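Certain chains of the assembly are absent from this excerpt, and the rest are unmoved.
All chains are identified by letter, namely A and B, in their written order; residue positions are counted from 1 within each chain.
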Amino acid sequence: MPFVRISLRKGKSPDYLSALADSIQRGLVDTFDVPENDCFQIIHQHDENELIFDRTYLAGPRSDDFVYISITIGRPRTAEMKAALYRRLADLLVQSPGLRPEDVMIVISTSTPEDWSFGDGIAQMTDPDWRLRALGGRQ
Amino acid sequence: MPFVRISLRKGKSPDYLSALADSIQRGLVDTFDVPENDCFQIIHQHDENELIFDRTYLAGPRSDDFVYISITIGRPRTAEMKAALYRRLADLLVQSPGLRPEDVMIVISTSTPEDWSFGDGIAQMTDPDWRLRALGGRQ
């Protein structure tokens, strides 16, 4: 259910981008009760003058490796779960692809189950059994 | 009022992109009480490794033609209207540009009328007569 939009500067290798996406999905699975295969992500790669960020506001110093991660979820998470996600994502992204924690910015948006259609013209998460179906798909 | 962000893989023709955008706007007009000319859309075309999606989570199997449609609206819609939109969009996109229903993923975000300025430095939808003005513009 999460949909993730990842923005960074152009110039990283395909392996780097893949590691970045994998670690973000791992963090969501570990802390946000997201099934392994509930994975939907888009990467936007930008020229230097298209990705504008302050180097020190509330954290930092940020480097040219700065990554902005926008996460849309379909049901609420507690403040504790969000704090756990931030901590976990920073840890995982340090391990792979090797980001500095100062360069990981995350913003969460919350919508409702009825706001999501995963395909086939229906709102899968309004089915009371959707979690069973989601977990079934994991095998 | 809806603003639509459409994401898909690179490689489709201009005609395909135009048909995709037209069908999405048609679906919003048909089910979401949107004036015909209330049309604001952005298309993001991505390399294969920038558009990441599970092939079978809660729907599918998804193909390389997968399209992710993010719709921001300025006033609430009921769950019934949302379900009708998903159904209608799947039908229309099958007809043109020829998508499979499995490849149509939709996520809705809701804001408020005061969150929108369509230009001229004012919040048009906070004017009690905005609907009349919108419909007048349709002629």
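The working rule: a contact is a pair of C-beta atoms (placed from the backbone, for glycine too) under 8 Å apart; a residue touches a chain by one contact, two chains touch by 3 or more.
This structure is a prediction, so every number in the text was calculated from the model and none was measured.
Count of copies in the whole complex in this file: 3, from one repeated sequence with 2 chains shown in place.
We adopt the following convention: only the chains that are shown with their structure count from here on.
Taking each chain's centre as the mean of its C-alpha atoms, chain A lies 22 Å from chain B. Within the complex, the chain B residues that touch chain A are 7, 44, 46, 49-54, 56-60, 62, 68, 70, 79, 82-83, 86-91, 101-110. Residues 3, 14, 17-18, 21, 35, 37-45, 72, 74, 109, 111, 114-126, 130, 133-134, 137 of chain A are the ones touching chain B in the complex.
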